[in-house]
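Showing chain A:
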Amino acid sequence: MNSVSRSRRRRLSAAAVLGAIALTATACGGGGGSGEGDTVVIGYTGPLSGGGAAYGENVKIGLEMAIDDLNADGVEVDGNPVTLELKSLDDKYAPSTAASNAQRLADQDKAPVVVSPNAGAIKAIQQINSGRSNFLISAYTSDPAIVQADNPLTMMIPPNFESYAEEFSETAMEHGGKKLALLGTQSEYGQQWTKSIKDAWSEAGGKIGGDNSVDYATVSDFAGPVSKALSEKPDAIFVGGPSQPTALIMEEARKQGFKGSFLVMDQAKLDEMATVTKLDNLKNSVGVLPVSEYEDPGTEDFLKKFAEKAGEKKVPTSETALNYQGIAIIAKAMEAAGTTDDPEKIREAISEALPEVDDKYKVNGFPDEITEQGHLLNPNLEATFLNEDGKYTKVPIEQVSDDK
Partner candidate 1 sequence: MTMLEIRDLGKRFGGLDAVKDVSLDVEAGQITAVIGPNGAGKSTLFNLVHGFYRPTAGTISFKGEDITHSSPHRTVAGGIARTFQTTNLFDDSTLLENVLAGRIVRSKSNVFDAVFHTPRHRRESSINEDKAMEALEFCGVAEYRHDLASNVPQEVQKRTAVAMALATEPELLLLDEPAGGIPEEETVDFGNLIRSLPQRGVSVLLVEHKMTMIMGLADTILVLDHGQKLALGAPAEIQSNPDVIRAYLGSTAQEEN
Partner candidate 2 sequence: MRLTRAALMPAEDPTIMTLFIQQLFNGLALGGVYCLAAIGLTLVFGVLRIPNLAHGALYMLGAYITYFFLTTVGVPYIAAIGIAAIMLFIVGVGLERLVFHPLRNSPHTHHMIAAVGAMFFFQALAQAIWGADFRRMDTPITGELRILGAEISAQRIVIIVTAVIVLALLALFIKRSIHGQTIEAIEQDRVGASLVGINPSMVSMLTLGLSALLATIAAGLVAPINLLSPTMGDALNLKVFAIIILGGLGSLPGAIVGGFALAIAETMTATYISSAVGEAVAFIVLVAVLAIKPNGLFTKAVQR
């Protein structure tokens, strides 16, 4: 009996210890390094597997490109050279996982900055980034809620999506007509868009049909929802979700004989959509300006480098471009602040860093100021209208304030 119990005891505690070992392993895993000041880890947690994987990958490419270029140019923080290093973790789009990842990046990899490309995740991370552990969130989402949270260590990169609603509505109305059908995706973000478009459209004096939003991710055949939307005989349709499904919806609508104009949510990129459907199906629609249409000093080189990295076929999107800019800004802010491990200082230094950033990093509408709440503002924000002969014409956008 005793012999049994002893061996048993050993076994069970062994099993238990295994847990502890695993833990310490993670604790040490990838850790260290950054302390010496020569390497600084930029953390990234995003959807690298599961439904959002493609999106997460696009962001990641932008980060990698920026870090490669910055290291090539050399970053120098108060006197000594610094190498940036990207450490990315997969959160499968789950906010709580994202927060755990961020915590891990901050604790083990001493990352002063963690990039996250999704509103839910950012909200979860904001619970932990300014308290017992401190790190700056480089937030890639156009949901103003995350700056409304008044988190001292958040930098919001893209423009507030609410800015688009008004211009989109007017443009679409003049090329289409007064009756709008809603066919956006059933995601958090899609629904917020739908709402703001609704308001803007009725403000501009248009009529709105029923809300036919569907979950682009789970619908196996778009024909149904489209037929339903068209049955209301709209002059314009609001669509948008990931580029490719959005493209399919527009194609289906054209197939079913829709002649009017499209309002395309910023998540979908017209040029990326052109890779899965004929450009004809996309004409007469207003959306965000493709990266390739920007005329910023760095854009051309950026496009070349992107093609080398991701292949000719892949279309560079603002997820990639804006995060490329974002890291450049942060690196400059580190230099300006003279520190790589004090998030507050880095955050403060951003505004003085902005004008300092090298032109090569200005690729997709570069910001010239950062608001109190931490929102990067691009002075001349532009959207685009894809006209009947497949040309992108620019549409200047007036930016709205982030406050509720």
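How were these candidates chosen? In short, all candidates are chains of the complex that A comes from, given by their letters.
The criterion applied here is as follows: contacts are C-beta pairs under 8 Å (C-beta built on N, C-alpha and C of every residue); 3 or more make two chains touch, one makes a residue touch a chain; residues count from 1.
Given the structure is predicted, the values throughout are model-derived calculations rather than measurements.
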| item | value |
| --- | --- |
| Options 1 or 2 - which one, within this complex, touches chain A | 2 |
| Of all residues in chain A, those that touch candidate 2 in their complex | 48-51, 53-54, 56-57, 186, 210-215, 217-225, 227-228, 231-233, 242-245, 248, 255-257, 275-277, 314 |
